[in-house]
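Removed: one protein chain of the complex. Kept in place: all other protein chains.
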Amino acid sequence: MSETITLHGHSVSKGVGEGEALVCDKPLSFIAVGISNEEGIVRIDRHPLNGQSIVGKVLIYDTDIFSTGGALSMYTKKTIFNTAPAAVIWRKAHNIGAGGTIYAGIPSMDRIEEGLPWDLIGTGDWVKVDSEQGIVEVTKKS
Amino acid sequence: MRLGDIDKRRLDGEEGPAVRHAMEHLVKMGEAFEAEEMVDLHSCHLLSDYRTMGEGGLQFYEQLVEWGGAMLVPTTCDPMSMDLKNMDKFDWPEGYPERQTRISDAFRELGVALTFSCTPHLGHNVPKFGENLAWVEGNATGYANSVLGARGNREDSITAPLAGIAGRTPKFGLLDPRNRVGECLVEIDPNLMERLGGDGRRCADFEALGMIIGDFAYDRVPVVVGLRPNMETEELKAICAACSPALIGTLMLLVGVSPEANTVEEAFGGEVPRDVDRLWVDADAMRRAYEQLSNTAKEDVDVVMSGCPFKTIYEIQEVAELLGDNTVEDGVKFIIHTDRVTHVLAEHMGLTDRIARAGALLTTDTCEYCMPIEHMYGPDTVIAADSMKMRRLVAGEGKPTWRYGTLTDCVNAAITGKFRPTHWN
Amino acid sequence: MGETITLHGRPISRGVAEGEAIVTDKALSFIAAAITNDEGIVRMDGHPLQGRSVMGKVLVYDTDIYSTGAGLSFYTKWKIDKSTPRAIICREMHNIGGGFTIYTGVPSIDRIREGLPWDLIGDGDWVRVDSERGIVEVTKRS
Partner (left out) sequence: MNLTDADKRKLDGGEGRAVQHAMEHLVKMGEAFDAEEMVDLHTVHVFSDYRTVGDGGVNFYENLVNMGGHISLPSSCEPMSMDRNHNDQFDWPDGYEEGQQKIVDALATLGVQPTFSCTHYLNANVPKFRSNMAWVEGNATGFANTVIGARGNREDAVTSPLAGIARRIPKYGMLDPGNRVGDCLVQIDPHLIERIGGEGRRTADFEALGAVIGDFAYDRIPVVTGLPDYMQNEELKALVTACSPAMTTTLMLLVGISPEARTLEEAFGGKVPKDVDTIRVTEDDLREMYGKLEQTTKEDVDIVISGCPFKTLQEVQELTQQLGARKVADGVQFYIFTDRITFNMAEDMGLVDKIEAAGALLTTDTCSWCMPVETMFGPDKVIASDSMKMRRLLAGDGKPTWRYGTLTDVVDAAVTGKFKPRRWN
């Protein structure tokens, strides 16, 4: 069994979700041109996650950039195509990502007390986000 | 007046005869009003209507075209004496449309955007804080100075285009920040403020309030306290309509609204002078203003008009809602004025149709002020309007008589043929 | 022959002209809707000069009110209809009046040092405006 750590942060959209972590330290946008609605694949020029799928992942990134339309693109991913992430963790929430996750009911958190989220969580770790309690449990990939 | 190198070059004719002609006039203006220098111009708004400018105005513009003149800054124009969409609805005197068309042609050559609107500040030529304007049109210049913090006198219709061609204007009056301080104080009774405005009453109430402020301040800059913060655009447009029929200046320092009047002290440039001339505005003053604006007691109306200054899309919605399923009384004309841009939006929103179905007319590009009203309506006509400005400018010997009331009163008059005021009685 | 007085003021539009005075202490507008272009007759509701012509007179008034369109209305009066006053004296010149008198070359003057112009000049007085020198000569009607 691999190591498990518990992190504490600020709740943005309340709920519980878990999944495999997909991590970057860059800003990201949920708009359809940035992450396709149908497949949930990142298609942003020179982005570290370019070509990767966010579907069902716990997505970790800096904050939201690009269009405010990202919120409704996220809603469409969640309600029409089931291509939304299971949860989102930001260094700092932007209101665009917050509005989208709150309305779509995707748990989200920011401001992890223990440090920068990409220093604490790696791609492939199993992450449970409990934003009801403001807790993130990380089971490191063995 | 100190002239910069660029001014001298333009005055010497190096940029063509139109620019030289313009600079010659501007230098004389600057000297007359003791300007110390010229400043760069950023925006221009010109007079368009043939009714006002006449044959001389037409020749003036065509001369500028002949000299190769071109506007060097974004330029829009005021309403004209024609509504291209509704030519058959009005009885224009002979020769009017032809001459008005020649003015449009000249504007195209000069590079003037054909907006034909008295509310450029809301949509076609929105000035910024600190911008230098050469604009005709009091309500627009008033709003630009008072609400947006742009700088401009109510420029006359000759100087405005010449400044646009020169790209420069002498710094006097409100173009000089030193003159942008309060000279008298208007205090609005909080009880009055609570009762002012609202759907169906907004325009008439705030135009009347503007008139009270303007008549008191006249040629001084009034500082106004007691307004709500975040006044609606339509309310402010109505207040600023006083700049021309009442206030001859073009700046009201509205405390909490004007960017240059965050506090009453700032509005007076430091401290409020102890002996400052003050006016207290209460419900009685409002009642008297309404009375003053009617020049007949006749109930039977022939024409009902609304939209001076031009109606915004929200005001057109308001008219459509007040009309509801009613129709305009036989023999009564109900005319609502707006510009072509707003008309495009109103059409897309189905409002133009709704208004037409009720038997009213939403015009574009023109208004009563730009029409030869003596010729069109004659002195026996009774007009009901919720516009203080139109009423003041277009009343007088040989012209129709006026009744003043709220939009609700006016719409009811259009439907019933009878004007029965219900507000401030 | 009546008494002659000399007044001093600020030149606005430079030139020399003389004529019979028409006097008001109220503001005035030269727009076509307020003073007719063809005859120069005042048609402003409730104005003390209502019904009178300003054509060929030396016009004394407070300052310009109403539309800036007065600029080109005045130009038409001057160029086409020859219905303007010969000279203008204001208590305080508005830039509108400045614009049209300067452009047409109709002499104008304001800020009379000796007092308010309507206290010093009466209807029917013969007035010579020399705005080259900033001087107004008033020959009182006998």
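Assorted remarks:
Labels for the chains are A, B and C, by order of writing; each one numbers its residues from 1.
The working rule: a residue touches a chain if its C-beta (ideal position, glycine included) is under 8 Å from a C-beta of that chain, and two chains touch if they have at least 3 such contacts.
Note that this is a predicted model, so its numbers are computed, not measured.
In the whole complex the chain that is left out makes contact with A, B. Listed residues B:6, B:65 or B:126: the one in touch with the omitted chain is B:126.
Of the candidate positions A:7, A:23, A:58 or A:71, contact with the hidden chain is made by A:71.
Within the entire complex, the positions of chain A that touch the omitted partner chain are 11-14, 27, 29, 31-34, 37, 41, 43-45, 47, 50-51, 63-73, 75-81, 92-100, 102-103. By the touch rule set out above, chain B reaches the unshown chain at residues 40, 42, 74, 108, 111, 113-115, 121-124, 126, 128-132, 147-149, 229-230, 232-233, 236, 257-259, 313-314, 317, 340-341, 344-345, 348-350.
Basically, only the chains that are shown with their structure count from here on.
Each chain gets one centre point, the mean of its Cα atoms, and the points for chain A and chain C are 76 Å apart.
Rounded to whole angstrom, the centroid-to-centroid distance between chain A and chain B, based on C-alpha atoms, equals 53 Å. Chain centres here are Cα means. That of chain B falls 25 Å from that of chain C.
Those residues of chain B whose C-beta lies close enough to touch chain C in the complex are 25, 28-29, 32-33, 47, 49, 51-57, 59-60, 78, 136-138, 153-160, 172-173, 219, 244-245, 248, 295, 369, 373, 392-399.
Chain contact summary for the complex, chain C toward chain B: residues 10-14, 27, 31-34, 37, 43-45, 47, 50-51, 63-73, 75-81, 92-100, 102-103.
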